[in-house]
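Here the complex is missing a single protein chain, while all its other protein chains stay put.
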Amino acid sequence: MDTDLSLAGLATGLRERSFSSVELTAALLAQIAERNPQLNAFITVTADEALQQAAAADAALAGGDSSALCGIPLAYKDIFCTRGVRTTCGSRMLEEFIAPYDATATARLAAAGAVMLGKTNMDEFAMGSSNENSHFGTVANPWDDTRVPGGSSGGSACAVAAGLAPAALGTDTGGSIRQPAAFCGVSGLKPTYGRVSRYGMVAFASSLDQAGVFARSAADIATVLPHMAGFDPLDSTSSEHEDPWLDACTTQPLGTARSGRIGLPKQYFRDLGVTEASLQSACQVLEASGFELVDVSLPHVDAAIPCYYIIAGAEASTNLSRYDGVRFGHRCDNPQSLEDLYRRSRSEGFGAEVKRRILTGTYALSVGYYDAYYLKAQKIRRLIQQDFLAAFADVDLIIAPTTPDIAFKRGDLVDDPVAMYQQDIYTIPASLAGLPAMSIPCGTHQGLPLGLQLIGPHFAEKRLLETAASFQQQTDWHLQRPGQNPQAADSGSET
Amino acid sequence: MADIDIQHLANLAQLELSQQEISVVGEDLQRIMIMVDQMQAIDTGNVEPLAHPLDARQRLRPDQITETIERDLYQQGAPATADGLYLVPRVVE
Partner (left out) sequence: MSWESVIGLEVHVQLATNSKIFSGAPTAFGAEPNTQACVVDLGLPGVLPVLNEEAVRMAVKFGLAIGAEIHPYSVFDRKNYFYPDLPKGYQISQFEQPIVGRGSLTVHVEGCEPQQVGITRAHLEEDAGKSIHDAYAGLTGIDLNRTGTPLLEVVSEPDLRTAAEAAAYFRQLHSLVRYLKICDGNLAEGSMRCDANVSVRRVGDPELGVRAEIKNINSFRFVEMAITYEIERQIELLESGGTVARDTRLYDAERNETRSMRSKELSNDYRYFPDPDLLPVELDQSFIDAVAADLPELPEAKLKRYVAQLELSNYDAAWLTQDPEVAEFFEAVFAQAGNAKLAANWVMGELSAALNKAELSIAESPVPAATLGELLQRIADGTVSGKIAKGLFDTLWQSGGDVDTIIAREGLQQVTDSGEIQAMVDEIVAANPDQVAQFLSGKDKVFGFFVGQVMKASKGKANPAQVNELLRAALKK
């Protein structure tokens, strides 16, 4: 069967009994079985559970359930605790950890009838921009297997791009949904901070982490998001913001936006390099659609990377203290003392990047450095947020490149952490400010996808998704699949 | 920039690093901190730190028992337990 349908198409097919959820799930599992050995997108494939869930969904469908996600197979980044299923966070530390409870986000999707195909590969504890930091091996970019898919949600991006799942969950702390979405030619949304519950989502940087969605289109994202979003009493940082529009997305198809002011930050639009052509072309499309493009300024964005690495590092360094070999997770053999237990378990369990970030964070919080680093970073964070708020007084949305270039080759940046951090140059500021942001395909270069980033004010997912939908009505970058005419559609050769 | 005492940080973070690792990580951290020092160029004189992106206050939860404890389930993957207790090498106080 053709599994390459939109979520709406799949839901229709299920409702009209063109196929069953079991058939759809089995077809996807077969594709996963065939392609995962090379792609390595999945760490755990929950085949038996998936078929059981699919069967239950078929029964519900037969009973008249017509909800949009009933029987739809999804993949979840291995950072979400799934009860009874291994949850590794891409780390040796949790290699055999079976979560005893469910994350709120995935539990809500299950309650909406979604079927879990499995847990996808990721950079260890969400720290990375290439999925090269996983204990379970690297993930291939389906467009070119010598290149990285991006990170940290590399597995989910790859799964959707390769057609192994119609949609997948990821998490984004500094760009970990948007950047892999751009590298893999799919759409990816990081919602407003507080929009989706973080309960059960293993913490990397608490004030930055957000769960989000990968899919083939903005419309598909809008189908998944409302089911996961919403206040959760188990998460103190979960927002009580009411959003009737988002609630209605469970039944209403996504609309499009045809007017509004879009800001182009001059700090971004000066040295575009490789992304220039596709961005110019995207701007033309948007203008032709009826949007007004204006210059805006985000004067402090250059300080975003250091600011982020201090805040994320500090928060992560303490979030990871619980991995101590005492109650769960990896424990070293024959610990000779408590100290030995801690040090060897942690050193064996964590990879190099994780250790680097823990040490950076420890340093930033240590006696004598708190003011110069952590506090300073918090102040810069406010300046960055203020920059955005000032810009949004003038425009409805901001656009930017998602990444500085196409997906890089595996191994290129592994030895240069600072260069790796620069990958997130465009995505980090929105994370610091807690703003919703998404990446949609907008072109190719040398046959590899490039992404356009849309950033909106807090809780403006409607604006983001409808603008993206409008763009996706006018263009077909999001319909491109790896392996189809990779050269012909290169935006570098278009006017 | 003064040398960062990696061993001290590793002690605080309960990480064990070989001499080689200390040296490599030391260099990495130096480079990272040089990058981080870009922050100092920005004037943050009267700026209030931003701890949370949303300007919200802590919600208070009613004082009710809402959790069912499944000890055996939680301890299934535990490295070492006995009589419901988690075991670690003897701690000397």
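The letters A and B name the chains in turn, as written, and every chain counts its residues from 1.
To be clear about the criterion, a residue touches a chain if its C-beta (ideal position, glycine included) is under 8 Å from a C-beta of that chain, and two chains touch if they have at least 3 such contacts.
As the structure is a prediction and not an experimental result, all values here were calculated from the model.
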Hidden partner chain, touching residue among A:T25, A:T237 or A:Q267: A:T237
Residue among A:M201, A:L264 or A:V395 touching the omitted chain: A:M201
Touch residues of chain A, complete complex, unshown partner: 80-81, 87, 89, 94, 97, 99-101, 103, 198-203, 205-207, 233-237, 314-315, 318, 321-322, 324, 326-328, 338, 342, 362, 365-367, 370, 374
For chain B, the residues touching the chain missing from this view: 12, 14, 51-52, 56-67, 69, 71, 74-75, 80, 82-93
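One rule holds in what follows: only the chains that are shown with their structure count from here on.
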Cα-centroid distance, chain A relative to chain B, in whole angstrom: 23
Chain B-facing residues of chain A, complex: 96-98, 100, 193-194, 207, 233, 236-237, 239-240, 300, 302-303, 305-307, 309-310, 317, 321, 324-329, 331, 335-344, 346-347, 350, 355-356, 358-360, 362-364, 366, 372-373, 375-383, 385, 417-418, 421, 432-435, 458
For the chain B and chain A complex, residues of the former touching the latter: 4, 6, 9-10, 12-17, 25, 28-29, 31-33, 35-42, 44, 47-54, 56, 58-59, 61, 70, 73-74, 76-80, 86, 88-91
